[in-house]
Structures are given as C-alpha cells and as structure tokens.
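Following: one structure in structure tokens, then a few remarks.
Note that one protein chain of the assembly has been removed; the remaining protein chains are unaltered in position.
Then we have subunit A:
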Amino acid sequence: MEPAQELEKALAELKRITGIALEVRADTPEELELALNQVHCLSLAYKEKYNKNHFLQNLMADGIPAYDIFERSARLHIEPETSRVLFLIETKNPVDDTITEVLKNLFPSQSKTYQVSMGERSLVILRPLKSSETPEDISHIAHMIVDTLNMEALAHVQVAYSGTIDTLMDLPGAYRETSLALKVGRLFYSEQTVFPHNQLGIGRLIYQLPVTICENFLKEIFRGEVPDTFDEETTATINKFFQNNLNIAETSRQLHMHRNTLIYRLEQIERRTGLDIRRFEDAMTFKIATMVINYLQTERNS
C-alpha cells in the first residue's frame, strides 16, 4: 500500500474509534512517515485508554502488568472483582460478521458480557457467572454457543471454557488454560466440539511433555521401531477392543468376527509392537503410546 493511502486509512481508523477527524499535510516522504507514526500512536493511545476490547485483549495476552490492571479496568468501567467464565471460540473459517452478530445477540448485555477478538479465527466471550449457575449450566452454555453458531451462522466451531474467574488478575491464566484445552481437545478428542478446561485427562499430561521425552518413550516401548500408523482395520480392532474393556468375546461379536480371528489380529499387533494388549498393563502402555504418536505427528505437521 502506498504511504499516502496508508495515512488515509490510519486517519479513517482514528476517526472511527475516537470521532476525531484530522487533516494532515505532509509534503515529503519523511513527513508522511512521521505523520503516519503519530496517527498510529494516537489510535493506540486512545484504544489503551478507552477501548475495553483492546484492554481485555492485552490482558489475556499477558500484556498488562499486574499493578496496572485494577486502575485501567476502573477507567474502562470494567468491574475487576466479579465472578466470570471465559469461553474461547475457534472457527474453521475466519470469523465473519454473521458470527459476531449472532454472538452479540446471544449475549446482549454488552455492559456485562464482553466479546473479544483474539485473532482471525478465534474470539472470547467473557460472561458474568450467576451464583446459582452450576458446572452443568456452563457446559450447556458452551454447547448452546456451538449449536447456535452451527444453526444460524452455518459455521463449524469448537469451544473451550474456563473455570470460575474471580478477579481480572486471573484472566491471563484462564485464557492460557482455555487455549490449552482447545489445543489438547483438538488433538486427542477431535470428535468433540466442547472442551472443558478441567476434563482433558491424560491428553493434558502428554501435551505438556517435551518432544524429546515423548520420542524416547516411544523408542523404549517399541524398541526403536515406532509404528507410524496402523491400517484402518487394525485401528478399528484396537479401538473396539479398548471400548469393550479388553473383552474378546464382546469385541469379536461387535466386529462380527470369529474370536480366533480377533486373537490372531491381537497377536499380530503383539508381534509388531511387543505389546500384548490383552494384558491391562500393556494395553495402558499401548493407549498412551498411540496418543503420544498422534501428538508427535501433529507437532511435526504444524
């Protein structure tokens, strides 16, 4: 973009957020650059002082020192000590006007509920928590957000939510937790659309392990020959066997397979991996190992 156009855009942005219309005269490229910088600084200063969204965005991104939080929240009339819950919404496609409008109207109390954009595909709803609301109610709200955006905006979304946030000081931590829930949920529980921050199970543990430790674990388990993937049939057999609590009779029945065929397949897996998943200990190791493999594959792909 040409500097002159950029300046025009910056002035329009300044007018949009402050209502101040400025006229700038810049005769040389240096003057133009200086003017552009100053207009940007003006916009930023105004946002920092008066824009709730900007403040909350910065706060969640750990960009506001603790000593400054209460003063700035008071200036913006944001109650610093009230119970809230954070919903982090991530969309498959970039967030569009339909999504923001649907959410704005779903939570119409703008003085109490804040909708904060956190990137091209993610936004946060910070909603006050009523004393009578239970964890089930919060879960219901998260599902309601997903279903309503599915129905009204025809958008694929996933939602993670935090625990109770009692003061704004806890907001950066809650955002980190919720972001982690979304990442871990997508990785290990991808068939779900709602991820509570406190139900990540063993996925959380694996996600927080350094890659080298994961790799060493796999080398140890599979004696150097880490299976990248199993074929579809083997994966289905293993999943079904685990779903049925290692019950051979039930698994073979559900897979419409003779029990000897199932046993043969399980023995093949043992030959390949060294793990006899009919034994609880090996089954547990295998389950964790497959989760670690998935994690490493995703890490490599990203």
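Definition applied: a residue touches a chain if its C-beta (ideal position, glycine included) is under 8 Å from a C-beta of that chain, and two chains touch if they have at least 3 such contacts; residues count from 1.
The rule is simple: contacts and distances are computed from a predicted model.
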UniProt protein name of the chain not shown, from "Carbohydrate ABC transporter ATP-binding protein (CUT1 family)", "Stage 0 sporulation protein A homolog", "histidine kinase" or "Rod shape-determining protein MreD": "Carbohydrate ABC transporter ATP-binding protein (CUT1 family)"
Selected from A:N37, A:N216 or A:N239 as touching the chain missing from the view: A:N239
Touching residue (missing chain; options A:N37, A:T98 or A:N216): A:T98
Hidden partner chain, residues of subunit A it touches: 93, 97-98, 101-102, 105-106, 108, 140, 143-144, 146-148, 150-152, 154-156, 187-191, 229-230, 232, 235-236, 239-240, 253-254, 256, 258, 290-291, 294, 298
